[in-house]
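Complex shown without one protein chain; remaining protein chains in place.
== chain A ==
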Amino acid sequence: MTGLNPEKQPLLALVDRETPLDPAGYDRKGGWRGLRRALGMSPAEIITEVTESKLRGRGGAGFSTGMKWSFVPKESSKERLKYIVANGDEMEPGTFKDRMLVEGNPLQLIEGMIISAYAIQARHGIIFLRGEYHLGLERLQQAVIQAREAGFLGENILGSGFDFDLHVHPSAGRYICGEETALITALEGRRANPRAKPPFPQIGGLWGAPTVVNNIETFSNIPHILANGTEWYLGLSACADGGTKLYGVSGRAKRPGVFELPLGTSLGVILNECAGGMQDGYKLRAFLPGGASTAFLGAEHADIIMDYPTPEKAGSRLGTGLAILLDDKTSPIGMIRNLEHFFAQESCGWCTPCRDGLPWVERLLIAIEEGRGTQEDIDRLHDAARLIGPMGRTFCAHAPGAIAPLASGLKMFAEDFQRMVSKPASGTAESGAAGQAA
């Protein structure tokens, strides 16, 4: 990446997708400063600084990173087995930011993990990476070897007395591995069904040991916080939380992509100034603000502030911060059918409402899209949204995530749904999907 200001765009400033920096080059460009400072601090001081920087998880849930770390038992890494895990299972449809960070500057992630490991006193680290990210895997494995040779991994890192090493685990697939307890279960060589919480991973995670799982973008923020301090980090943002955010858009924009901007930038700036606006001949109809599992917002929200609270107030979530655009020429029913196909397929099958409910939802949507649907099918979709959606009906957040675009879409596109079932040629209840599913 050229032309980026490291003072304003620290995450992407050193990203080079052709030839990522090696440890010495990274050093020359200001890398490792955060680590050097951190190793002279106490773990508790680091946790306090990260908490005060108001960094919130960038994987979708938005939990305070410092707070998450503070729940880990405080023994030193020599006294107790603990793990630090990077969640690089970037599989949320419409999300393409972590790929850039691992392919373009793997050392930034590694530095962030070493600092985090020191802060929670973990001896072992694992980077869980999507199996399809072949280039990312190659670059990460190479960076780990280089970092080890240069003394940033292994025993007595930079003479501090702290030992830490990490390895890369390429995933064998499945969206649910992005859920932190499912990810841990996969690392233990099991079918990746999520686990009940408590115990939370910070207390009982991988192999029962205290484990912190953070997103790759989250870890990539850590070196900059430690190198430049809390005040600087808070100043990067345009809202109450700290830092920059990797934002982006996909769909019918002129220049879809990822852009590093102050946290709290408006979608208007992201879409119109960074992505060049909608393609000629296409109008924005609605959008999913941060991935497939966030609820639709209508075009009247096109200038919404993309911080954590504002999308929530509007009925959705910031999610991953990469918006998916629905234009006026794409069928909203087709889009929702596509989304529910994904969620039905990726259900791990553990909970009945999710395993059986989501395929049923998909069949109803197919029937409606093909003009075979009935009013009763629409009613069943509303039932599904009501019965499967609320948190707590299922073990993990997969089903609520699946229902977010459905429930919001049923409301927002009610006329489209109505039109599809009131066509003169529409079928009867028996020939509709509800009949088939019964």
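We adopt the following convention: contacts are C-beta pairs under 8 Å (C-beta built on N, C-alpha and C of every residue); 3 or more make two chains touch, one makes a residue touch a chain; residues count from 1.
One rule holds in what follows: contacts and distances are computed from a predicted model.
S.K.: Since a chain is absent, check the UniProt entry for it and pick the matching name: "Amino acid/amide ABC transporter ATP-binding protein 2 (HAAT family)", "Cytochrome P450", "Electron transfer flavoprotein subunit alpha/FixB family protein" or "NADH-quinone oxidoreductase subunit E".
M.R.: Hidden chain identified via UniProt as "NADH-quinone oxidoreductase subunit E".
S.K.: From the listed residues A:Glu45, A:Glu155 or A:Glu188, report the one that touches the chain absent from this view.
M.R.: Considering all chains, including the one not shown, the answer is A:Glu188.
S.K.: Can you tell me which of A:Gly257, A:Gly277, A:Gly298 or A:Pro353 touches the chain that was removed from the display?
M.R.: Answering carefully, the residue with contact to the hidden chain is A:Gly257.
S.K.: Could you tell me which of A:Leu267, A:Ala292, A:Cys396 or A:Val421 touches the chain that is not displayed?
M.R.: Once the missing chain is taken into account, the touching residue is A:Ala292.
S.K.: Given the contact definition stated above, which residue among A:Glu49, A:Asp98, A:Glu111 or A:Asp241 touches the chain not shown here?
M.R.: A:Asp98
S.K.: Which one touches the absent chain: A:Lys68, A:His169, A:His224 or A:Arg317?
M.R.: A:His169
S.K.: Which of A:Leu55, A:Leu325 or A:Leu381 sits in contact with the chain that's absent?
M.R.: A:Leu325
S.K.: Going by the touch rule given at the top, which residues of chain A touch the chain that is not shown?
M.R.: Residues in contact with the chain left out: 90-96, 98-99, 130-135, 169-175, 186-192, 206-207, 248, 250-252, 256-258, 288, 292, 322, 324-327, 330, 334-335, 338-339, 341-342, 345-346.
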